[in-house]
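Heads up, the thing below is written out as structure tokens.
Just one protein chain is left out here, and the rest sit where they should.
Order of writing sets the chain letters: A and B. Residues in each chain are counted from 1.
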Amino acid sequence: MNAPAPRTFRARLRAWLRPPRTLRVTRTGRTYLVVTFGVGLGALNTGNNLLYLLLGMLLSMVVVSGVLSERCIGDLSVRRVGADAAFAGEPFAFRWAVSRKKGHGFALTLSEADVPLTGEGRVGHLPPGTEAIVRADLGASRRGPMRLTGVRVTTTWPLGLFAKTRVLPVEGLLLVYPQRSFACREPVTSELGPAGESGNPRRNDGTGDVTGLRELAPAEDARRVHWLKSASQGKLLKVEREREERRTYQLSIESGLSGDGLERRCEEVAAQAHRLLADGHEVGLDTPSTSLRPATGTAQERRILQALAWLGFEDTRASEAA
Amino acid sequence: MERIAAQLGRAVQGKPTQVQDVVTCLVAGGHLLLEDVPGVGKTTLAEALARACALSFARIQFTADLLPADILGAQVFHAPTATFTFRPGPLFRQLVLADELNRAPPRTQSALLEAMAQGQVSMDGNTLPLPAPFTVVATQNPVDFSGTYPLPDSQLDRFLMRLSLGPPAPDVEARLLSTRGAHAPLDAVEAVSGPEEVSALRAHAAGLRLDDAVAEYVVRLAVATREHGDIERGASTRAVLALGAAARARATWEARDFVTPGDVRALLVPCWAHRVLLRSAVQGVSARDEAAHLLEEIARKVPAPR
Partner (left out) sequence: MSARPLRLRLVLRDVGAGAAFASMAVSGQLPLWTLGLFGLALALALLGKRVFARRAKLTAVLLLGVAAVLALQVMSGAMNMVVAACAFAGLIAAHRMLSQPDATADGQTNLAGLLMVAGGAALSGDMVYGACLIGFGVLSSLALALGVVEGAVPEGEPVPVRGVLRPLSSGLAFAVAGAVAFFVLFPRLNWTVVGPRSAPGLGAATAGFSDTVRLGGAGTIKGNPRVVLRATLTPDPGLDALGAYWVGRTYDTFDGQEWTSVGAPQKSGESIILRPGSETLVHQRVELLPAYGGRTLVALEMPARLGNALVHTSLGTRRTVVQRLGGGEVRFVESGISYTYEAYSLPPNAEEGSTGKLSRAEHDQLLALPEGLDARVAPLAAKVLDGEREPLAAARKLAAWLQREYGYTLELSGEVADPVADFLFTRKAGHCEHFATALTLLLRTQGISARLATGFFGGERVDGAYLVRAGDAHAWTHVLVPGRGFVTVDATPPAHRPTQSSAFVQRLLALYEALESRWRNSVVDYSFRDQVDAARALVRPPRGSEERTPSRLPPLRAWVTAALVAAVVYRAWRALSRWKRRARPMEATRFVDAVEARLAQGGPPRRQGEALEEFSARLAREGHPLTPALTPLTRRYLEARFGDRPLVTGEAARLLESLNRALEADAARRRAP
């Protein structure tokens, strides 16, 4: 990263205010503490030694709980393994790999810290020396690049009385694609009509190159029978040929859009691109900042989605590149 | 072996390590999967190999309408004698180039792969042996997957090695430009060996000494892949055997009669990268690069015998 800048007083204060561990009392823990308090009062009032013994047990359980959870959550290392394509507004699979050198970890809950990502992953038991892959369905509410700063690890081990949280700093970047929705508008008309040589792999009922042989199903056109192969196999085989129909579309996002309008337009373009690419057409994209040449295939769809996701966050990208 | 490699080097220039691996694969008696973008000389390499070793050669271009009978051969009706006779397909050669293997439908693929595994062809109740030495060099294009039938993982296991040639170095490419017009590269390849010699080499390699420490090293590498967090399915026992065989073949290069850990390390990625199944295909990173990367990491972690 950058050279360490002199830490300002504010940064130091923030670091001090946000210690590496945070502790939250669960509902069970609240009841437990109330009972402990009651037992303590009873012990002091009556001088009943057995109540003192019980109080000692309750209090030392609190201490042991703290020690065990600290041992559980300390000495952890986390890295992000990867994510499926993340679309805004729908859950996507996300994975972390957690490991520790020695000592067992129990009941760990992982989530991304300080970013608007919902969802968490759980791991019940983390033996020492092995790396566990924790899978979670995360949800992002909006499109765009998301800078990930750290992974929040929480445990309620051992007794579920306190939830101890630790944020492990792991830098990362998650690109959230625009929401998958239905495009209301028809795409602009195609720029290029059918082009002879290029086959459309999605339609196998054309007149172009052979894509495969299938057995002839009932109610299918007998003219498609490949007689040579049928004779050698002793059964009717149908030849499938590519349909040589492919159009080229150039989708564009007008400059000057912002806020909700931009989001809506991004979603729409993404949906149009998906549909057109699924139909086997060539699709290109023009945005105020970038432009993509028309192409086909899933790779092109990913390129378009990436371009759409970065739209409006170009300055982040610039700093990323630097 | 050096002679063969030198002849191959004439055809495919600037790729000494890959050429070495190809010959290693031939000597180890395994089949080879070449995976690369079109136009880097996969086909040339295979043909040159056939010429240099004077092996009978056939090239099968796999297409969507290719049926098993097209490669294995078929019973044909012989009118004068009114009997059926078997006309062997192109597979009955010592070196078979299966070009664009993933374009063929799974049925055809498995016919080829079965023949590769068994070394014989079963048809209509007859079992016909394939010529020895029998080697298949298959190629596939990793980029353009549209309209293809990717090989299942279990069948990838049948290939001893998977190699990719990669684009030649700029100076080699420049020299290629200047000389290509003069003569076809394959014409420069001379037959320097024969099928008998290849078989003898194979027998020799199979008898080389594999020290216990090295064998244990191979097993530990396999265990490491099985226990690695990012690998869904680690190296199988067949993978362990394959690595051992390949390492033996590689030892013959330096006229050694024993296998060193260095042989194992050098062949780890070609032999195993296509056999491990990754847990998560990380987006944007191709799975093959990731597998190679992980295997190198494992090789660094597992201590080699000293």
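Remarks
Rule of thumb we're sticking to: contacts are C-beta pairs under 8 Å (C-beta built on N, C-alpha and C of every residue); 3 or more make two chains touch, one makes a residue touch a chain.
None of these values were measured; they are calculated from a predicted model.
Interface note for the absent chain: among A:64, A:173, A:278 or A:299, the touching residue is A:64. Annotation: of B:259, B:278 or B:291, B:259 touches the absent chain (contact as defined above). Contact with the chain not shown here comes from a single listed residue; of A:39, A:97, A:140 or A:292, that residue is A:39.
Even with one chain removed from view, subunit B keeps its contact list with that chain: residues 209, 211, 213-214, 254, 256-262, 265, 300, 304-306.
For subunit A, the residues in touch with the chain missing from this view are 27-28, 31-32, 35, 38-39, 42, 44, 46-61, 63-65, 67-68, 71, 103-104, 106-109, 122-125, 127, 156-160.
Here, only the chains that are shown with their structure count from here on.
The centroid of the Cα atoms in subunit A and the matching centroid in subunit B are 38 Å apart.
Residues 63-65, 67, 69, 74, 105, 146-147, 227-230, 279-283 of subunit B touch subunit A in their complex.
Subunit A makes touch with subunit B in their complex at residues 81-85, 95, 97, 99, 130-133, 199, 201, 210-213, 226, 229, 232-233, 239-240, 296-297.
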